[in-house]
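Here the complex is missing one protein chain, while the rest keep their positions.
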Amino acid sequence: MGGCCETAGLGSVVLMSINEKPKLEATLITGRTIEQGVEKEYGKSSREYAESVAVCYIDAEDMKKLGVKEKTNVQVSTRFGSVVVKVLKSPRTPHPGIIFIPYGPWANSIIDPETHGVGMPSFKGVPATVEPAADKPVLSLTELLNAQFGKV
Amino acid sequence: MELLIKNGFVYDPINGVNGEKIDIAVKNGKIVEKVNECKAKKINASGMVVMPGGVDIHSHIAGGKVNSGRLLRPEDHYRDFEKKTRITRSGVGRSVPSTFTTGYRYARMGYTMVMDPAMPPLEAKHTHEELSDTPLIDKASYPLLGDWWFVLEYLKDGKIEECARHVAWMITATKGYAIKLVNPGGLEAWGFGNNVSSLDDQIPHFGVTPREIIRGLCKVNQLLGLPHTIHVHTNNLGVPGNYATALETMRCVEDLAAGGKPVIHITHCQFSAFKGDDWRTFESGAEEIANYVNACSHVTLDMGQVIFTDTTTMTADGPFQYSLHTLSGNKWVNHDVETETSTGIVPFHYKRKNYVHATQWSIGLELALLIRDPWKILMTTDHPNGGPFIAYPKIVAWLMSRKAREATLKRINPKARSRSLLQSIDRELDFSEIAIMTRAGQAKALGLNCKGHLGVGADADIAIYNFNPETTDPSRKYKAVRRVFKKAAYTIKNGQIVAKDGEVLRHVNGATFWLNVQTREPAVLTAEMQRRFKEYWTVEYENYPVSENYLAVSHPITVKADV
Partner (left out) sequence: MSVVTAVTCPVCGCLCDDIELTIHDNKVVKVKNGCAMCEAKFMGYSSEHRLLKPMIRKNGELVKVSITEAVKKAANILAEANYPVLYGWSNTSCEAISVGIELAEEVGGVIDNTSVVCHGPSLLSIQEVGIPSCTLGQVRHRADLIIYWGSNPWSSHPRHIERYTAFSHGRFKKSAWKNYVTKIKALVGRKKVQSAIKRLFVKEKIPSAVALSNFRHTPYLQTGKNSRKLIVVDVRRTKSAEIADYFVQIEPNKDYELLQALRALVRDQELEVDNVAGVPVEYLEEIVDAMVSCDFGALFFGLGLTMSGGKMRNIDAALSLVRDLNMRTKFVIMPMRGHFNVAGANTVFTWQTGYPYAVDFSLGYPRYNPGETSVVDILLRKESDAALIVASDPISNFPRKAAEHLTENPLIAIDPHMNVTAQVADVVIPSAFAGIEAAGTAYRMDHVPIPLKKVVEPPKGVLPDETILQRILAEVKKLKQANVREEA
C-alpha cells in the first residue's frame, strides 16, 4: 500500500507495507494543558514537568490502527525534526488524524519555525508522522538539551 | 535657583498686564517680587513676547484609549519619530505620540500644563502611569462619571447628596480633577448597541434622562465646590442639527448658575455646532451658539478646531465613533468599560476639498471669533480629534490674521467657502486675547490659581516667544506667528529652562494634579456598597483606587465639601 498522503482533515491514514511498522499520517497541534500549566509553576527541571509535556495525545481509533497502547513510546516526525514521546489516549474523542503535544521542548523540536513574515512560528497544524518506537527511549530534559544544543 | 526675565513684552491678562515691558523674577519655582540681580540667571527677552506657560484644558494624551490609538496606527508613527539624545528618550509622533514625545512637544511650544479629559475610572491607573511618563508638563485627568451606574441610580432616586459623596469618593480614588460627562446616558445605552438622541430620552433599564444626569452632576459639582465646572461632551455630537442639543444642554443648567460664575463647560464645541437635517443640508450653527453664549455668563467652551490633516479620532462616545466608522469605512476600535463608560477610535482624514470637513474647519474659527469674550472660548483641537496639538500655531495664526484665514479659505471646498461666515468676519485677536484663550482663560476655567498668570506666588511656568509686536504686525506676518509659537524661545517650568528654541534641555517630571475631596460625611464602605461593588465590577474594592505611588510627582489639592 502506498501513494496515499492525505495529511489534514478528519480522516486519518495509516500507511503500511510488508515488514514495516505501521505509520500514522496526522496533523500535529501543540497547546496548553492544565497539567503542563500546573507543573511549569513547580519548575521545569522537575520530572513531573517532563511527564506532563513529553507526551502525545492520540485518538483511540488511531492508536488501534497504529497498534500502540497507552504509555508506550512513539516517534513523532515532521519536516523539522523527530522526537520520542509517550502515547496517551486522547480523553475527548473522536478526532482521528489529529495528535496533540503540550507546549514544551519536546514539541518545539519538531514544529515549523517559519514565521511567514509575521514573527510567529507555526505551533499548530503541522503535518506529522507517528510510528511505534518501543525500542527508543523518551529523552530527559537534560538529554534532550544536550542532544540539541550540547550546552547544559 | 533664581531667574530674571528682562525687557520682554509681558502679556499677563489675569493681572491686567497687556504687552508692557516688565521684568519677571523667579525664585524656587515661583514668581517673586524681585531677585538678586547679580546672582540670578538673566534671560534677555527684549523684542520678545512673554506669557504664562500654555495650559490645555482638553487633550487626549494618556490612558487606555490613547494607547489603543497608538497601537492601532503604526502607519501614523513610521513617518514621524524622535531619536534618543543624551538627554531625551526616543519616541514616535504625529497624531498619537508616545508619552515622552508628547511631553517634549508640548514643552517646545511653551505649554506647561495639559489636562487629559477622559479617564475611565476602572482604568485610571493606566492613565496615571502614562501621565507619569509624560515629562516636562504638569497634568491632570477627568474621570468619566456621566454613565456610572452609581450616578444613574442615585439621580433616579433623587439622592443628590448621596450622589455627591460617591462622586467625591470616586474623584479622590481615581486621582481625578473634574467631573466629565460624555454623551450622558448614551454610553450606557451603547452597552447594548443603542444610543439616546435627545435630552429627554429615557436611558434603558435606568429610568433617568440625559437632562437629569447633566443637572444632577452640575448640582453635585456645586455641592462639592470643585475648582472646575462639569466638563460636558454633549449628546448627539457629530450629528447634523446638534447645535440645538448644545443650546438645550447649556440652557438646562441656566437656572443653577449664581453670581455670574460658569457652571458648565461645553467641550470641543465645534463638533456640537452643526446645523442642517443631514450631511447634504449640513451647515454651520456657530452663529446661534455664539449669540447664546454672548448673552449669558454661565458657560465656557473650547473650540475643538479642525485641522486639514490625517489624524486619529478617539472619544468615550462609543456610538458616535461607530457612526464615524460606518461613515468613513476606516478601521474601528471599541472598548466598553463595565459599569462606567465606553470608548471608540477611528482614524480620520480631514480634507480641504470636502464640504463637511471644510465647514467644520470654519465652524471652529467662527465660534472663536463670534464669541466676543475670549475668557469664554478656549483654544483646543480636542487633540487628536480635530487634529494633533502640534497644529496649535496654525490656529493662533488664523485667529490673529484675517490674511491667514483667507489664505486657507481660498483653498477649501468652494461651497464651504461661499457659505463660511469667516468671509464676513474682520476680527483679529491680539496677543492678550491669545494669551487668554491659550493660558489665562484655560487656567481660570479650571480654577487653577497658581497657573495661567505671572503674578507673585504663581508657579514659574513661563513661555517666551521671539516675536516683536512693536515692529511686526502679526496680521500681516502670520507665518512668523506660526513659526514662533511652534518653537518657544524659552519654556520655563517651575523656574527651570526646560526647552530653548525648540530643543529640550532637560528631562524632568511634571506634577500630576488631583483633588482630594473631603465630604463632611464620607462615602463609607457599607456592606451594601461592598455588595454593589462586587456585583458591578470584576475587580476587588481594595484593588480599585489609584494609590499615590502611581503618580511620579503627586500634587493633591484638598477640597472640603459640606455634604
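Labels A and B are assigned to the chains in the order they are written; within every chain, residues are numbered from 1.
The rule is short, and it goes like this: contacts are C-beta pairs under 8 Å (C-beta built on N, C-alpha and C of every residue); 3 or more make two chains touch, one makes a residue touch a chain.
Only a predicted model underlies this, so the values are computations on that prediction, with no experimental measurement involved.
Contact with the chain not shown here comes from a single listed residue; of B:70, B:215, B:357 or B:477, that residue is B:70.
In the complete assembly, the contact with the undisplayed chain comes from B:331, out of B:21, B:34 or B:331. Checked against the full complex, the one of B:339, B:381, B:420 or B:491 touching the unshown chain is B:339. Of the options B:90, B:281, B:423 or B:516, the residue whose C-beta touches the omitted chain is B:90. The chain not shown here touches subunit A at positions 8-10, 27, 29-34, 37-39, 41-46, 80-81, 90, 92-95, 98, 100, 103-105, 108-113, 115-125, 141-142, 145, 148-149, 151-152. Residues of subunit B in touch with the missing chain: 62, 64, 66-68, 70-74, 77, 81-84, 89-92, 96-100, 122-123, 125-126, 129-130, 133, 191-193, 205, 322, 325, 331-339, 342, 345-346, 535-543, 547, 550.
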